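Some notes on the structure that comes next.
What you see is the complex with one protein chain gone and the rest in place.
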Amino acid sequence: MAFIKLNDLEVEVEDGTNVVEAARQHGIEVPHYCYHPGLSRPANCRMCLVEPYVFFPPAGAIVPDRQLATGCTTVLRTAPPDRKLDGKYDFIVQTDSPRVKKAREDILEFLLVHHPLDCPVCDQAGECDLQDFSYRHGHDKSRYLEVKNVPPKKDLGPDVLLYSTRCIVCTRCIRFCDEVSGSGELGLIHRGSHDEIDIPRNHGGAPLQLLDNKLAGNVVDICPVGALISKDFLFKSRPWFMKKTNSICAGCSVGCNITLEYKEDGVYRLKPRFHGEINQHWMCDDGRLGYHYVNSDDRLQLPLKRVDGELTPTHWADALALITEKLLGTEAADVAPEDIVVIGSAQGTNEDNYVLQQFAHDVLKTTQVGLFGQLPGEEHKFPQFTIEADKNPNTAGARTILGAANGNVVLEGDALWERVAGAKVVYLVSGGPERPLEAAESAALEKVDFLVVQDVLPSDVTQLADVVLPGTTFAEKDGTFTNSTGWVQRIRKTIDAPGEARVDWEITQQLAKQLGGEMNYHFAGEIALAIAENVPGYGEATHQKVGDEGVKLT
Amino acid sequence: MSDEIIQIETPFQFTEENRLEFDKLMGRYPVKEAAMLPTLHLAQKQEGYISPAVMRYVAELLEVSLMKVKDVVTFYPMFFEEPVGQYVIRVCHTLPCALRDCKVVLEHLKTKLNTDVAAETDLAKGTTSDGRFTLMKVECLASCDVAPVIMINDDLHRNLTPEKVDEILDNLE
Partner (left out) sequence: MVQERRILYEHLDVPDINTFDVFRQYDGYKRFEKAINEYQPDDISKMVMDSGLKGRGGAGFSTGLKWSFVPKDIKPCYLCCNADESEPGTFSNRYVLERNPHLLIEGILICCYAMGIETTYVYIRGEFTLGKKMLDAAIAEASAKGYLGKNILGTGLDVDIYTHPGAGAYICGEETGLIESLEGKRGQPRNKPPFPAVEGVFKKPTVVQNVETLCNLPFIVGNGVEWYTQMGPTYGDARFDPPKPDPNTGTKLYCISGDVNKPGVYELDLGLTCTELIEVAGGLRGEEVKAVIPGGSSAPILTHYELDTRLDFTSLTLAKSMLGSGGIIVMNETRNIVDCLLNIMKFYAHESCGQCTPCRWGTPWVRDIVQRIADGKGRQSTITRPKFGIAENGRWGDTGETEEIYEDLDLLESVANNIANVDTMTWNTICVFGIAVSWPAVSYMRKFRPEFEACIREGKLVTLSVAEATMKPEENYAYQQRIIPREME
């Protein structure tokens, strides 16, 4: 640990921390644009200038260094005993001296000379570092009388637009494409004040390559100003009108930490949230843009039952009664426990799956438990990021919980479909984006006598169902996901489920109650406590302990 | 705006001689990318300018992304992104030459060649209609003692007057 004098604070920071981060840890803002903790540090914006102190032998005193230093590249380290300042400090730095404040003002003035000041029509307004820092550290008027540069607006790729006029050439986006995605589509063109970010184009301006790698959306996040804009979010909402909730991306088994931004009418965008051991600062575009199904108009809003071969809307009591009838009524004599297959979902939370397996074990007394989920996609590896092939957020958790709590074997793949083909009643929980069925799967499901499907969208699966129960997506419920590396992480309810759709474990519990079960959970956290008690490895995975950082399974 | 990618139709390739030259360059640097400037010079000598095909070829040779090449090409004024005349006339107009009336030389060249001065992103503006000459202003050519100076392709011409310029142009084929 290095012992630092930071303004008038005496603080300890870890060796290797730079001044910007050290200040941030102690509640002091050092404004910066080009510096991003996940990227290299060119120190080109010159915004984070701070005033280091040095020992000046002729004067025998500690004085401000002649030159200001950039906080992002000034790394704090423990000094050898004979090099301590004042006998104890490893470093002395001022972040708010008059010189520093003057330098910030000057840099901000330069940053704004060519800026169009079009905040009223800019998507970034409200979450723009240029706005915020100008307000906090800048001049209140401009002395610039000359003609402004007006570089053109550019289309960079499928989801990214560049408003070059707003660009401050901090090069974060270029460094991202070089260092994290490794695809190198972005670069600068021209020189000096005519510098522009661009993709490769011919002399006439036609693109030779597009910014279309699967991590491209991150450049929009890291752009400190409104230059890089997501087409998906363009002109949709002012940032201050949206509420934000910490959650986990449900797009694949990486489990990227995200902030889910939403209004009453739905989810507006997903932004990555830092997690040092999972996704760093990033997320992929599949996950980022994969939320649209949550807002879909096609979402299942009412239970459906099959009447004359057609799925027809009904009410909950009726739908649940139909199932109860099948299992307890006149035909029930034909249904032995081994004729029932219960299939949990890798899209569902640990809590959903725990209630489901409890239902299977305690109420239905079946050992036929399976696992269902999205079809695998492709794995994409980048220098500093991986998108996994498993497109479910909770395969690991669902598998463990469905199986481990009561020692059941979890059926997957061919074994599952083989079993399903011979079953009389199947209770299948799906979820997530529309899931196409493969031939073998639909063949097996078609043979089922009575198929109950719990899903969020009409799909191949619901088409085969006798009863469809409308469930919820990751944006509409509380719970935990376990990612492929064993991190248990929280998702939170943000928006209300559409229509009469219900949280998946509540549906299961209701069904259990109607069949005489004794389950009585009130909220997801309560189930997590039961999981912690009963599932090996999940001892620490209570909602309190998981928090925003997650818990790594032991 | 469009998402359409332009396909590069006519591929570029080094001649055998230049390929040998390039292989020599490869032995000089511990990383391939370092050979960027000499490789681009070589390609420009062959093709006359850095076309998209050249950029792609160089990017493949040096194992860098296409944009890295474009990035470098647009940074350095000596690389042309569009075809230029057979003779590229660079007129120095920095202070020492300005003190020795480079303006007169430039104006004379403009009238004589009947062309404007090329802009960095618009070389066609300074290229004569017969495609023989491209006239451009450049910064200090480091020959201030013999100012004003111009460079025609690789040759420096010193102590210029309008008469001398005429003589030089007449002596070109």
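Think of it as A and B in the order they're written, each chain with its own count starting at 1.
One rule holds for everything that comes next: a residue touches a chain if its C-beta (ideal position, glycine included) is under 8 Å from a C-beta of that chain, and two chains touch if they have at least 3 such contacts.
This one's a predicted model, so the numbers in the text were calculated from it and none came from an experiment.
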Next on the checklist: I'm checking contacts with the chain that's been left out. Which of B:Asn18, B:Gln46, B:Thr94 or B:Thr128 qualifies?
Outcome noted: B:Thr94
Next on the checklist: Given that one chain is not shown, which residue among B:Leu109, B:Leu123, B:Ala147 or B:Val165 touches it?
Outcome noted: B:Ala147
Item to check | Interface with the undisplayed chain - residues on subunit B | outcome: 28-31, 33-38, 40-41, 62, 64, 68, 71-72, 75-79, 90, 93-96, 98-100, 138-147, 151, 154, 156
Checklist outcome for this item: The missing chain sits against subunit A at residues 41-47, 49, 58, 66-68, 70, 73, 103, 106-107, 109-111, 113-114, 143-147, 168-169, 188, 190-195
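The criterion applied here is as follows: only the chains that are shown with their structure count from here on.
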Checklist entry - Once you find the CA centre of subunit A and the CA centre of subunit B, what distance in Å lies between them? => result 49
Item to check | Residues of subunit A touching subunit B in the complex | outcome: 153-155, 157-158, 183-191, 198-203, 206-210
Next on the checklist: Considering only the defined contacts, which subunit B positions touch subunit A in the complex?
Outcome noted: 1-6, 8, 52, 55-56, 64-71, 74-75, 81-82, 120-121
